[in-house]
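Written below as structure tokens is the structure these notes are about.
Here the complex is missing a single protein chain, while all its other protein chains stay put.
Here is subunit A:
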Amino acid sequence: MQRPVAIMNRMFTALAILAVLGVTTTKRAHADALIVDLSNHLVAITTGFTGTDVLLFGAVQSEGDVIVTVKGPDQDMVVRRKERKVGIWVNSESATFRNVPAYYTSASNRPMEIIANMQLYSDYRIGLEHQRFVTEIDDKDRNSSHYRDALLRNMRAAGLFNKRPAKISFLSNQLFRTDIHFPANTPTGTYTINVYLIRDGKIASVKTTPLVVSKTGVSAAVYDFAHRYSALYGIIAVIIAIIAGWIASVAFRKR
């Protein structure tokens, strides 16, 4: 686990470098330059993992608004609706959503609706409400928006979608930063982070940077082994249990 002090130190060093870079680039590049980096491009899920924050920081050449979106790998999700049958609640109808990001958060320096109009967000699919999923539904009574809302609600409750955009803070007119939170149940995979510089309601610049979330150490090895050599894993699990049981019986034998 990284100490906050270490992160802060690194961040300021990096920002100083960025600021210098920013100044030098002004002279040859246009005014829309946008520079972004992360405190860490790898989120390692180790045995002690309880969630972590990744610091995103950057610099803009001239004033503008910044929006950050973090999108996890796509997956298919089934949403099931419970219904009361003979007194108990049973899963009944369901809908399947294709290409749902396993994680999605956004951040902005001002409320998104002030920065630009909905059309822009819709065109560029910025924000949760503008994500489009392929939907297969087998429920005659409810339309897909019930299921879509339920999907977003459940993902938010699990901490994998954010409830409202996080805050991007500007340290000066040029330097900005925001923390991206990854909860303990963060799915693994390659994440895409898009940073948009918006000026006068139009996108002036975009920067994309990847972030990898992967299991490392013992838990990664165990998970990998369990899925790749599942039969061997099963046998080892049984052998461990037998040995443990035998040790227990020897250790606590009644004389």
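The rule we apply is simple: a contact is a pair of C-beta atoms (placed from the backbone, for glycine too) under 8 Å apart; a residue touches a chain by one contact, two chains touch by 3 or more; residues count from 1.
Everything below uses one rule, namely that contacts and distances are computed from a predicted model.
The chain not displayed here is annotated in its UniProt record as "Probable membrane transporter protein", chosen from "Probable membrane transporter protein", "Xanthine dehydrogenase YagT iron-sulfur-binding subunit", "Cell shape-determining protein MreC" or "Sigma-70 family RNA polymerase sigma factor".
Taking the whole complex into account, subunit A touches the unshown chain at residues 45-51, 75-82, 84, 87-91, 94, 96-98, 146-147, 150-151, 153-155, 157, 184-185, 215, 218-220, 222-223, 226-227, 230-231, 233-238, 240-242, 244-246, 248-249, 251-254.
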